[in-house]
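A protein chain is absent from this complex, but the other protein chains hold their places.
We call the chains A and B, going by the order they appear; numbering starts again at 1 in every chain.
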Amino acid sequence: MDKVRVVFHVSESQLWPRALKNIYNFLRDVGDQNAVVEVVANALGVNGYFTDDEVKKKMMTLAERGVLFTACRNALRDQGLSEENLPPFVQVVPAGISELVKKQKEGYAYIKP
Amino acid sequence: MDKVRVVFHVSESQLWPRALKNIYNFLRDVGDQNAVVEVVANALGVNGYFTDDEVKKKMMTLAERGVLFTACRNALRDQGLSEENLPPFVQVVPAGISELVKKQKEGYAYIKP
Partner (left out) sequence: MDKVRVVFHVSESQLWPRALKNIYNFLRDVGDQNAVVEVVANALGVNGYFTDDEVKKKMMTLAERGVLFTACRNALRDQGLSEENLPPFVQVVPAGISELVKKQKEGYAYIKP
């Protein structure tokens, strides 16, 4: 069976807990082995990678289950955040919007939590 | 002609009036017989099924015109809301995100009001 592919767009820091719960419930419903999940954080969403430890712990658990977490380079620069201080499981993408567009073109569903 | 298919994602209770107005205007524009409309409420969005009578009346009118209203089971449980108390026109889905992903895979457009 084809895997179910979905990209989550997080542009607000406070939406992380909801986004992570969305992903957790989605994986439980379809099964980790049937899903490809990517999260694109841009705008204020990238702050979520630098703040709350509780949130980062949940991200890491999901990353270990195969979820890809990305951060928009433009947003990091705008907010004066250093790429070196990102959690190790986060990949930087040149532009968050381009990544979201590319993934939809590849057939990923789009979710704004 | 192929019907135009669209799924609306409501994750905030206060976005219901806008979502319903969106749907009303959309149906008036394309014609009820040419449209397939589904609403997926998850997160705090499911509260809209339990509160304001004015909003529920508008939902019911749209349901009678063929709009499908659904509620995420996880969100209901999280908010301590009972499935039995849902308005009769609402269908419960196991996971709201899975429903949104499935519909997009089937060719529905996605709208976040």
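In this text, a contact is a pair of C-beta atoms (placed from the backbone, for glycine too) under 8 Å apart; a residue touches a chain by one contact, two chains touch by 3 or more.
Because the structure is a prediction, the values reported are computed rather than measured.
Q: Which positions on chain A touch the chain that was left off?
A: 9, 11, 42-43, 72, 74, 78, 94-98, 100-102, 104-105, 110, 112
Q: When the complex is taken as a whole, what residues of chain B touch the one chain not shown?
A: Spelled out for chain B, the touching residues are 4, 6, 18, 21-23, 25-26, 28-30, 109-113.
Rule of thumb we're sticking to: only the chains that are shown with their structure count from here on.
Q: Taking the mean of the C-alpha atoms as each chain's centre, how many Å separate chain A from chain B?
A: Chain centres of chain A and chain B, defined by C-alpha means, are spaced 25 Å apart.
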